[in-house]
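Below is one structure, written out as C-alpha cells; the observations come after it.
Only one protein chain is missing; all other protein chains are in place.
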Amino acid sequence: MSTANPKNQIIVTDRGDPFELTADERQAIESAMHHYEDARAATIDALKIVQERRRWVSDGAITAIAAVLGVSAADVEGVATFYNRIYRQPVGRHVILVCDSIGCYLTGFEKVYERIQEILAIKPGETTADDKFTVLPVVCLGACDRGPVLLIDEDTHFNVTPENVGQVLEQYA
Amino acid sequence: MSSQINVGIKVDRETHPLTWRRHAAGGAVHTLSAYEALEGFAALRKIMGTDPLELQKTVKDAGLRGRGGAGFPTGVKWSLIPMGPDSGRKYLICNADEMEPGTFKDRMLMEELPFQLVESMVVSAYAIGAQVGYIFLRGEYIEAAERLRSAIAEAKAAGYLGNNILGTDFSFQLHVHEGAGRYICGEETALINCLEGRRANPRTKPPFPQQAGAWGRPTIVNNVETLCNIPDIVLKGAVWFKSLSQGLSSDAGTKLYGIAGRVKNPGLWELPIGTTSRAILELAGGMQEGLELVTWLPGGASTDFLMPEHLDLAMDYDTIGKAGSRMGTGLIMVVDSEQDIMKVLRNLMVFMARESCGWCTPCRDGLPWTLKVVDALSRGEGAVGDIEWLQDMTRWLGPGRPFCAHAPGAMEPLQSAIKFFRGEFEKGIKAV
Partner (left out) sequence: MATIHIDGKTYEVDGANNLLEACLSLGMDVPYFCWHPALGSIGACRQCAVKQYADENDKRGRLVMSCMTPSSDKTFISIDDEEAKAFRKSVVEWLMTNHPHDCPVCAEGGHCHLQDMTVMTGHSTRKYRFNKRTHANQNLGSFIRHEMNRCIACYRCVRYYKDYAGGTDLGVFGAHDNVYFGRAQEGVLESEFSGNLTEVCPTGVFTDKTAGEHYTRKWDMQFAPSICQGCSVGCNISPGERYGLIRRIENRYHGTVNHHFLCDRGRFGYGFVNREDRPKQSWLVRQGQRDMVGVDAALDAVAGWLRGNDKVAGIGSTRASLESNFALQRLVGIDYYSHGMTQATHELVQLARASQQIKGIHVPTLRDMESADVALVLGEDVTQTSPRVALALRQTAKTRALQLAAERKVPAWNAEPIKNIAQHERSPIFLTHVQATRLDDVAADCYWAHPEEQALLGFAVAHLLDHAAPAVPGLAAEVQAKAVVIADALRSSTHPLVISGISAGSSTLVQAATQVALALLKIGKPVALAQVLPDVNTAGVGMLGGLALEHTLESIETGDVDTLIVLEHDLYRSLPKDKVDAALARLKHLIVIDHQQHETLAKADAVLAAASFAEADGTVVSMEGRAQRYFKVYEPSYYKPEICQRESWRWLHALESVRQGTAINWSQLDEATAELAAAYEPLAAIQQAAPNARYRILGLKVAREPRRYSGRTAMRANISVHEPRQPQDSDTALTFSMEGYVGPQEDSALIPFAWAPGWNSPAAWNKFQEEVGGHLQHGDPGVRLWAQSNEPAYVALPSARVQPAKGKFALVALHHIFGSDELSSRAEVLQGRQSLPYVMAPRKQVQAAEGSQVQLKIGTVTWTLELRLSDSLASGCLGLPYGLLPAVEGGEAELASGGLE
C-alpha cells in the first residue's frame, strides 16, 4: 500500500524483497491455523510470527503469508495495515511503545515522551540511526494506576519519569 | 510491580467472589495445585452432568450484569443462544481486550488468577453448550498471555479442559488469541471479525452473535470480570450473589472498582456493587498533596465526566446513568486542579479519532474534525460557533447515529465537558 501520510511515515522504497518464509515460520503459522475453523483466522498470528523473527513485515511477507493461508494478498494487507502493532516499515531492534492515553496523560507521560525523543534524537515513528530504537505511541496499556507506562519489547515499565527513563533505556543493547 | 489490590479492606471468601483466592494465597495463584487447594474447579465438578439450562437460570437469577461496560444481564444473553442437539457448533469468547483508557481490572484477574478464568470459561461453555472457546487477549498483556497459556496447559493435562472433561462426554477446547492492537476490537462484533482474521469493523446487529457470531455460528462474548464471577455463583448460589451488594444497589454481586489519576494510592478493590466513588477515593487516600478533585470519569474514556457533587452516588449502572453518565468499566479517573480541562479532553479525542475503525462516516470523518476543533480551542485558536458546532456533533454522533457505540462513547466526555466547563471552551475562542 502506498498512502502518503505526511506525519509519522517514512516511505521506504526498498521493501526487503525477495522473501521466503523459513521452515520454522511456516510451521508456526500452520500450527496456529489449527486453532480455528478457518485458516484466514490465523492471519494476525502469521503476521506476528513473521514480525517476531524479522522485526517487521515486508511486502514479500504479505504475499508469502497469503499463499500459506490461502487468502488474497490484498486481504492480508488489509489486516496488516488495520492493526496498530503490525509494522509495515522497518523498526529498530527495540520498539518503545509509550502509552499516551488518559491515565498516563494525567500522570505526565508527555514529559517522558519528550525526554525519550531528546535522548534518542528521533520523533515518534522514527528509528535511531544505529537501528536500536523505534518510538511509537500506544493506546492505554491497562496500568493507569502505575503510569506513565512504557512497553519496550516484552517488558512493561511502570511509573516512568523523565528522570528515570534514561536508565530504563540503558537496559537495552 | 503489581497494582495495589484490595488495600485496606477485609477480604473474605464469603464476600469477595473475584479475589478471595488471591487474599487466601497471599498473592497470585499461579499453579493448578494452589488453585485446587482453594476450591479450584469445584464449580466445574459440581455442574458436570447437570442440566445446562438450570445453570443458565441460576446465572439469570443471580442478576449478574456484564462487566465489559454495557451491563447487559449475562443470564439473559446466555438464554438467547440456541440449545439442544441440533444447535451445532457454538463458541464462547472471553473479551480480554481491555483497552478502554483508564481500565486495568481484567489485567489483574488474568495475571494473578488465570485458573479462575479458565474454570469460569469451562463452566460457562458447559452452560451454553460451546465446544470451543477463545480468550481474546490484547497483545500487550504479555504476562497475562503467559499465565493463561500455562494455566490452560496444566488444566488440560489434569482433565479440566480438552476432550472428555473429568471423564464425561463434555469436551471444550480453549485457545488464547492475541490481538494486534485496536481499541475497536473490544466491541464484541468487531472482536469476532478480528478473531476470524479480518479487519475489525463492527458487524450489523441483528443478527446478534448469539444467533450468528464467529464463523456464522452461535457465539457468546463475555468480559473477563463477568466470567470470573461464574464459579462462585455456581458454588454458592444466586441468592448469595445477590446479597453481596449489601443493599447498596439493586444490582447484584461485587465489582472491581479502581481509581487512577493523581490520587495518593491508586489501586483496585473488589467492593460491593453500589459502593460510592467517595469511598473508593478514600481507599486511595484521597487526592495527592495540594491537589483538588475537579472532575472525574466514572468508568473509562467513553463515559461522561461527573463532578465532585456526584461522589456520593452509588457506583452502579442505574444510579450513574441517572446522573448523566455511565458506570462503564467502573474504574475512576480523577482530573485534578492542575490540569487544563481542554487538554484533557483533547487527549481523549486523540484516542477516539485514532481508534475509529474507519467504517462509518460520522466516526471516521466526524471525530477527526471534532478533535481539530477541540485542539484549536485548547490552543486559543477556536472560532466563533465552535462550541455550538461541537454540541451539534454530540447529537449527530450520539447513540444510533454512527454504526456502533464507539463514536457515541467519544461524545460522552465531550458533551459533559461542555456542560460543566463551558467557560473553558469560551476561553479558547480567538478574539477577532
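We just call them A and B in the order they show up, numbering each chain from 1.
Just so it is clear, a residue touches a chain if its C-beta (ideal position, glycine included) is under 8 Å from a C-beta of that chain, and two chains touch if they have at least 3 such contacts.
Bear in mind that the values here come from a model prediction, so they are computed numbers and not experimental data.
S.K.: For the chain omitted from this view, which of the shown chains does it touch?
M.R.: Taken over the complete structure, the missing chain's partners among displayed chains are A, B.
S.K.: Would you indicate which residue among B:21, B:90, B:107 or B:182 is in contact with the undisplayed chain?
M.R.: Answer from the full complex: B:182 touches the omitted chain.
S.K.: Among A:28, A:47, A:62 or A:140, which one is in touch with the chain left out?
M.R.: Spelled out, the listed residue whose C-beta touches the missing chain is A:62.
S.K.: Tell me which of B:248, B:360, B:390 or B:417 is the one touching the absent chain.
M.R.: Candidates B:248, B:360, B:390 or B:417; residue touching the omitted chain: B:360.
S.K.: Can you name the residues of subunit B that touch the chain not displayed here?
M.R.: 182, 199, 203-204, 206-207, 211-212, 215-216, 353-362, 364-369, 372, 383, 389, 392, 396, 400-403
S.K.: For review purposes, identify every residue of subunit A that touches the missing chain, sorted by number.
M.R.: 1-6, 38, 59, 62-63, 72-78, 81-83
As a convention for this text, only the chains that are shown with their structure count from here on.
S.K.: In their shared complex, at which residues does subunit B touch subunit A?
M.R.: Within the complex, subunit B touches subunit A at residues 1, 3-4, 89, 98-104, 106-107, 138-143, 175, 177-183, 194-200, 214-215, 258-262, 266-268, 297, 301, 331, 333-336, 339, 344, 347-348, 350-351, 354-355, 357.
S.K.: Which bits of subunit A are touching subunit B when the two form their complex?
M.R.: It is residues 35-38, 40-45, 47-48, 69, 71, 75, 78-79, 82-86, 97, 100-103, 105-107, 138-147, 151, 154, 156, 158-159 of subunit A that touch subunit B.
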